[in-house]
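Report on the following structure.
Missing here: one protein chain of the complex. Every other protein chain is in place.
Labels A and B are assigned to the chains in the order they are written; within every chain, residues are numbered from 1.
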Amino acid sequence: MTRLDLTHISWTQTLLRSRWPQFLLRAITLAGFVFTIFAGLFGSVVGSHNFAIIFVWIAWWTALKLFFIPFGGRSWCSICPIPMPGEWLQNGGILQPCGKGIGLGKRWPKAMRGSWLQAGGFLMVGLFGAVTLTSPLVTAIVLMVILLLALILSLVFERRSFCNYLCPIGGFTGLYAQVGPVEVRVKDADICAAHDEKVCYDACPWGLYPLALKSSANCGLCMECLRVCPTDNIAVNLRPWGSDLGSKTKHNLDEAFLGLVMLASALVDSAIFLGPWGQLKSAAYAIGSLPWLLFAGVFIVVALGILPGLYIAAVWASMRLGAIKTTLRQSLAQFSQLLVPLGMMAWIAFTISFAFAKFSYVLPVISDPLGWGWNLIGMSGTSWVGQSTSFSLLLQVVLLAVGLFWASRVARRITESVKQALPLIAFSIIFSLSMLWLLIG
Amino acid sequence: MAPQTCRRPDKSMESKALNNATKRLWKRWGWIFLFAVSLLLILFTPLPIPSNSPADRNIRIEASMFQFSPGELKVNQGDRVTIELVSTDVVHGFSLDGYNFELKADPGQTATGTFIADKSGVFRFRCSVACGNLHPFMIGKLKVGPNLLLLRSIALSLLAVIAALVSLRMFPDQQSRYIK
Partner (left out) sequence: MKKEYLARSLVILFILVAVTIPFAGQWLSGRNQPAAIELHARMPENGGWSPDTIQAEVSQPIHLHITSDDVVHGFAIGKSDQPALEIIPGEFIETTLIFDKPGKYTFYCNRWCGPNHWRMRGTIEVSGTGTPLALDPQPLFLKLGIDIDAPQPAKTIPSKTTSAERGAQFAGLLPAYAKNRDTYLSTSPENLWLRLRAEATLSNLSDNDLWDAVTWIWLQQTTMDALANGQKLFANNCAACHGETGKGDGVMVRGLPVWNPGLHSSGDSPHLSTGEGFVSPPDFTDPKNMLGASPALLEGKIIRGGMGTGMPYWGPIFTAKQIEDIVSYIYTFVWGFSNQE
């Protein structure tokens, strides 16, 4: 497939190779992160007037799903402030590693590898979402806990263990980065094979060896390999969307779990935040109460029971219809690719319906970030009741249709025949129509 | 294509190949045309809307933190809809997407307003008076007539599936192991 190598363009190469642009972005996001925690702790308790709520859950969360992932894969991870303090300590330097870092550097336990914990974390975010999403204080505490957790883990474990195995957003971003249009790969495999000093592997905070890179799921686009490669053999490619999917790529079972949790979360979030069911909202909000336990039960049944059940049934039916015999486990893993385009487009559609209506909160909050009655840019008090327009509804329909189109293509590509693809397509149709009904029904 | 270099292809074969290529091209364009037409049909076919004579509808909605009850309303296009908004705990509002219609009610003071449901479709209504943490998500639905957008979207989704399968057959790519 066609690729555009950014290291062949002199100005992009300079931007990627130099540590300064990335460092500055990281420093700014870190300061922003600290400010967000401050705003959450000391600012207005009214969410719509607090920077922490609006910037984390409306501006950033929207930007991640509409901009960073679809146009840059894990590009957010490359400027994410959360692992920074720990990584700087590990490296013994802020701008670049200088070899005198601190930290125990233990290996992450084998049993806890993969994206299982990330998927579980994302499920948790969903279970407590109604409160986190609306309470500045809770948002600030969650951010602080994540920052501290990342710091402590980076002192105990090697490299970016937190990002790789724990961070729920890392799971989300990694899963969908597989269809993102950016990848880091080696230019010429023979040069690497002949080179017996793996400086790139040593430098990679993610513990990856560029020569072995087949998928962008775990590559955080930090560009360290590019900077240390003595032979300039690392390419940063712009590629067609969906490049990591296909019959020849390798996918693991944890990906199926992660993909299903994401689909379930998209459904449940749409039902809570966009649906007309007030009792569901109250139940999701009253953490610890009986209705909440009921809600949590339903959520878990959907995420761990119904959707996986349908998926397993579809995969099983598909296996029966095919000639090549694999185990159910292998098929569950291999066919999980289907969940990637399906989930990504569903999340984008959900975000459109949500962000269009709520974006009016952003400017007033820049004008008065802490909700203390300031008016820095004269925009305080301009928020209006957000509406979803017919344009936004149409856009959601188109996005979901694109998701289904894409998922069907993937389903056909990874199976032997149309017949074998049909159960997988049926699963995609059921999910897409449910989502459609929740968003525009 | 290697043999071409060593011997001249005879004329009949050449025209056959040309013929095949033209056929394939026509077939592709045929499919694309078919999908374009289906797409337009799905999006713009006028669907029969059951015509009811416009009726007066009185709907009493109770607003509490954070729900409207009933949360889903159904009226016919052209109806004169009168909303009675009753707040049962704190001050709430009622703002209807797509219509310029807003109400605001204190507990003990029912607010009433009337509008003509002249636009069909599904519209969300939202609380327009900040009423606590979940206020931004206090949402209800008004259905005016049948939800044609949903019907068209379902048809569009099915078309998307067929298009996906056909597109792989018509434009195979090197990623497809099994497709010949």
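Rule of thumb we're sticking to: contacts are C-beta pairs under 8 Å (C-beta built on N, C-alpha and C of every residue); 3 or more make two chains touch, one makes a residue touch a chain.
Since the structure is predicted, the reported quantities are computational estimates derived from the model, not experimental observations.
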| item | value |
| --- | --- |
| Full-complex contact with the absent chain, from B:61, B:131 or B:150 | B:131 |
| Options B:39, B:59 or B:90, residue touching the unrepresented chain | B:90 |
| On subunit A, residues whose C-beta touches the chain left out of the figure | 23-24, 27-28, 30-32, 34-35, 38-39, 42-46, 48-50, 93-96, 98, 369-376, 380-381 |
| Contact set of subunit B toward the excluded chain (per top definition) | 62, 65, 86-91, 106-110, 129-132 |
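In the analysis below, only the chains that are shown with their structure count from here on.
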| item | value |
| --- | --- |
| Residues of subunit B touching subunit A in the complex | 64-69, 71-72, 93, 95, 97-98, 102, 121-122, 124, 126, 128, 130, 133-141, 147, 149-150, 152-154, 156-161, 163-165, 167-168, 173-179 |
| Parts of subunit A lying in touch with subunit B, wherever the complex brings them together | 1, 46-48, 130-131, 134-135, 246-248, 272-279, 281-282, 285, 357-358, 361, 385-390, 393-394, 397, 400-402, 404-409, 412-413, 415-418, 421, 425, 428-429, 432-433, 436-437, 440-441 |
